[in-house]
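Apart from one protein chain that is not included, each protein chain of the complex appears where it belongs.
Each chain gets a letter, A, B and C, in the order it is written, and its residues are counted from 1.
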Amino acid sequence: MGIRKSRLLGAALLSAGVLAATAAEAQSEQFIPGLVYRTGAYAPNGIPFADGAADYISMLNARDGGINGVKILFEECETGYATDRGVECYERLKGKGPTGAAYFSPLSTGITFALTEKAPGDKVPLITMGYGRADSRDGAVFAWNFPLLGTYWTAANVAIQYIAKEWGGFDKLKGKKIALLYHDSPYGKEPIAALEAMSKKYGYEFLPIPVPAPGSEQKSQWLQIRQQRPDYVLLWGWGVMNSAAVSEAGNVNYPREHMLGGWCSGAESDVLPAGDKAKVYKALMLQHPAGKFAVHKDIDKFVVSQGKSLAKPEEVGQVLYNRGLINSMLGTESIRTAMAKFGNKPMTGEQVRWGIEHLDLSADRIKQLGFEGMIGPIKLSCADHEGTRLSRVHQWDGKEWKVISDWFTGDDSIIEPLVKSTAEAYAKEKKITERDCSKES
Amino acid sequence: MLYREAGQFKASYRADQAIFPIAQDRFVAMALLVIAFLVVPFVATEYTYRAVLIPTVILSLAAIGLNVLMGYCGQVSLGSGAFMGVGAYAAYNLAVRLPFLNPFVCVLLGGFVAAAIGIVFGIPSLRIKGFYLACATLAAQFFGDWAFLRIKWITNDTPSGSVNAPPLQLFGLDLSSPTANYLVSLVFAVVLGLGAKNIVRGHIGRQWMAIRDMDIAAEIIGVLPMYAKLSAFAVSSFLIGVAGALWAFVYLGSWEPAAFDIDRSFELMFMVIIGGLGSILGSALGAIFIVLMPIFLNQALPPLGDVVGWKISTATVSHFESMIFGALIVFFLVVEPHGLARLWLTGKEKLRLWPFPH
Amino acid sequence: MGFFLEVLIGGLLAGVLYSLVALGFVLIFKASGVFNFAQGAMVLAAALALVRALDVMEQWHWPFTLALAGAFAFAAVVMAIVAWAAERLVLRKLVNQEGIILFMATIGVTFFIEGLAQSVFGADVYPLNIGLPKDPLFILESVFDGGILVNELDIWAAVIAGLLVTGLALFFQRTRIGRALRAVADDHAAAQSVGIPLDQIWFIVWLVAGLVALVAGAVWGSKLGVQFSLSLLALKALPVLILGGFTSVPGAIIGGLIIGAGEKLAEVFLGPSMGGGIEIWFAYVVALLFLLVRPQGLFGERIIERV
Partner (left out) sequence: MPGRIRSFTEALLSVENVSLTFGGINALTDISFDIKKGEIRAIIGPNGAGKSSMLNCINGFYHPQRGSITYKGVQRARMRPHEAAEQGIARTFQNIALFRGMSTLDNIMTGRNLRMRTGLFWQALRIGRAEREEIDHRIVVERIIDFLEIQHVRKVPVGQLPYGLQKRVELGRALAAEPDLLLLDEPMAGMNLEEKQDMCRFVLDVNDEFGTTICLIEHDMGVVMDISDRVVVLDYGKKIGDGMPDEIKANQAVIDAYLGVGH
């Protein structure tokens, strides 16, 4: 059983490699880990995000030598979207660099759940931008979780608002039938609570239809839809399930313009395989559209044209690529915020947590950063770890995603009670004492 | 010359029937236990605990469970992931519904629930054999996946269907530290593993092996196929169920059904076959191999790349990882179809004769 | 009634698509007694090779049919290499091992192929268009209002599957190699003793299975786009195998039809009352119950016990 030996060898090689990479001023570096999945069933979604996240950081390093002069040390770890590999990556990377990992973006509901247990103990914040537990936006309970930019409950609410607008008013929802075709997993189930609550309020009939993972075969679900004739179909899929759903919709002649995807069902890889059938299919945006913006100039100048990017040319500017950029931007800006308080040196996870919680990006600042037109202003607080309620809708015209709606604002009168109740239940189950946000500065 | 049994004579059948009849083996086993319990806690980092040791230990236990069924009783099963899940969710329900129960009591009880379910899903084995049975056990797997998601009370009506383990403690002292987690898992694995070893070398174990080697003959000399097979399913499911509960409570802490999906079943089967069918030791070796090899490759490849001056991307690493992993499986099977355990034994035989070739 | 028929037909057509994957398993199990876990990975590899080659050749502005032919040829060559490697590097070294060992070996092969295919051809999702029409059709509109919906692609898939099976049947019945294959299937030792070279036979079987995988990959690929998930289709094929018997080509088709129809009807008519998502395990439970009645599957060879 030469395994123990081989492990030592591995460790040796590893450290050798790391040394080679970080020989220079290792002490003044800020370490940011990247949990990615560039392989396996969800790779088509994972690759562009990973590239975007990496490219933004390389850009910062190349353009302004990191954050306030603190160079960023970035390392990816492949999770293959598997929870135990994700945990392994987390454990491996959380201690890296002079101050340990600044934050983690698990990029998978399963890994998020597992890390939610570990992060408080390790004092590392989790940025789950647009995914993870919807109730984790309650910072009083989930001190270390940051579902920035939007939760699935905000998404669900905005989706209903959009439909109501299309039909001309919330009163029009009454008696209508709205189906949710969802990935049969905690991720897919997340919006159900909100949609049920709203169906009570607005009086539409709610029809949840689960699709067993991986979701490549949806004939029966769409036959049901064809039989039930819902007036609208919300699509909450991931990976192959999305494209399969869109093309099956075509197969049963369900009008694509009456389909609205969540923001995990609105990327290029979700529509391209469906070909023409995907035309006029709509999806929510995690605020940002596809396409190139001010920031992409620098990305191109300092990274892509330097051949430092893994991204294929057509990939730059795709929905998930841009999401990667934003994820890194929010992370690094949080670090910057933290530095403003703790000084321009590598931040610890705890300091970064403070930074995220006090993140405040005005429209001007976002313009400065070159993200104007991608996201709206965002301001976090102890009580609100989401930081915004904004979302929009874009539509696939057969070639690219086109923004077709104005900004919507999630309705907290519906979401907040849900958040409170489930968050409290969680706190009770885990025996967590809630922070008193009125006392937090 | 060290490894010699010359001069060691068995005075009693008890001595002859011991797990390690040879003194050196006894010594090595003892040494390993001492290291595992006393040395490791002083040298292991949190990373080695959480990423390597704890999963390895827990999965070893699960692999032992599967090996009882596949290796000893010859009943191929691809439902082990689901049975881990049964153990986990049963333990979870006991913990939330009977809060006065200690979590580790729940873990054990979870094992018993899994055993009961295991017996139910073992019934087809009385009629179906070989790969047909293997595929049939997938019914258990997929039904499990579905039930964990669909049946609300299993997840205590949590909206998303993901659940959290209760805080781990024993007699008031908090066991959430990695060291504690590791030691707890280790205790479970060692004690239950030893129990399994005892069963397989007793008459029930012989009945299982008889069924495995030639079921008709076994029945003709008086082995009840039903009793033998179902008892194997029960014991196997019990061990797997306990492992599942530990996986959920100790390793994950919070989990979704995907933690016990079909991939887990396959992973366990790889462990058993790579490690060696019909060998308790093999199960552990298999678990070590399957857990460590990917991590090792994943960490070793990029530096290797740097050495030869080639920047390997995460994607390439993981693709290579899966290629090398696959190649290794084939390689092992070609070198020693009966798994690491047999490799180990042949090694010992050689050592025995050393330095004389024959 | 109309809807019931629609579900039934939809199910049957879906079943045929499963059969396409199941066939590969049957061929290899029949001729070499190996349960080839790698079949799913082979589907993935074949599809990836096909779609990537097609892209390239279209970039060269080849006429579509020519490009298509070229791509298929390329993919076929790839599968031939896979088959050759499998025989030379794996099977040949493991002759006369128990089934479980060979099964395990094919799992190793699976990992290898998945890794290789993804690193060579990429892990992205690639839309595939091999000119199969994909539009919905409405039949019997005179009989039922709204008519019965079927999808052209599925019908084409059924046609292809039919051709494939007849082709294989002829291959096994008429050709010399085919007869040799059957001989091997019946008794390795005997076949060898009458001078049928086992290694060649295995190569051929794996090649044929590879080509079947290519067809399955092409059909499923144009349905879903070529991506890793194709390798997971194997799980949909297993209940079909159990039902049809591991050793019967027609069994794979009939099994596919039964499973397809059964699971769709169950999902649509029972599913809603049970919270939905039941079709996967339902397929397996159907197969399981069926096995309890006939342990060797629908057309599997009968097991006679002797002492």
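Please note the rule applied: a residue touches a chain if its C-beta (ideal position, glycine included) is under 8 Å from a C-beta of that chain, and two chains touch if they have at least 3 such contacts.
Every value quoted in this text rests on a predicted model; they were computed, and no experiment measured them.
If you put the hidden chain back, the residue from B:Thr48, B:Asn93, B:Ser231 or B:Ser283 that touches it is B:Ser231.
Checked against the hidden chain, the listed residues B:Ile54, B:Ala114, B:Val223 or B:Leu343 yield one contact partner: B:Val223.
Contact between chain B and the absent chain runs through residues 12-14, 17, 195-196, 198-199, 202-207, 209-210, 212-214, 216-224, 231, 234-235, 278.
We take it that only the chains that are shown with their structure count from here on.
With chains as nodes and touching pairs as edges, the resulting graph is complete, every pair of chains being joined.
Chain A and chain C, compared by their mean Cα positions, are separated by 36 Å. Centre-to-centre separation between chain B and chain C, using Cα means, comes to 32 Å.
Multi-chain contact residues of chain B, defined as those touching 2 or more other chains: 145-146, 149-150, 315, 318-319, 321-322. In chain C, the positions touching at least two other chains are 118, 123, 275-277, 280.
Within the complex formed with chain B, the residues of chain A that make contact are 1, 3, 6-7, 9-11, 13-14, 16-18, 20-21, 36, 38-39, 43, 47, 50, 76-78, 80, 82-85, 87-88, 91-92, 95, 109-110, 113-114, 116-118, 121, 133, 184-187, 189-190, 192-193, 210, 212-213, 310, 422, 425-426, 429-431. Interface residues of chain B, counted against chain C in their complex, comprise 76, 124, 127-132, 135-136, 138-139, 142-143, 145-146, 149-151, 216-217, 220, 262, 266, 270, 273-274, 277, 315-316, 318-330, 333-334, 337. Touching chain A in their complex are the following residues of chain B: 46-47, 50-52, 55, 96, 145-146, 149-150, 158-162, 164-167, 176, 251-259, 261, 263, 285, 288-289, 292, 294-296, 298-300, 302-307, 313-315, 317-319, 321-322, 340, 344.
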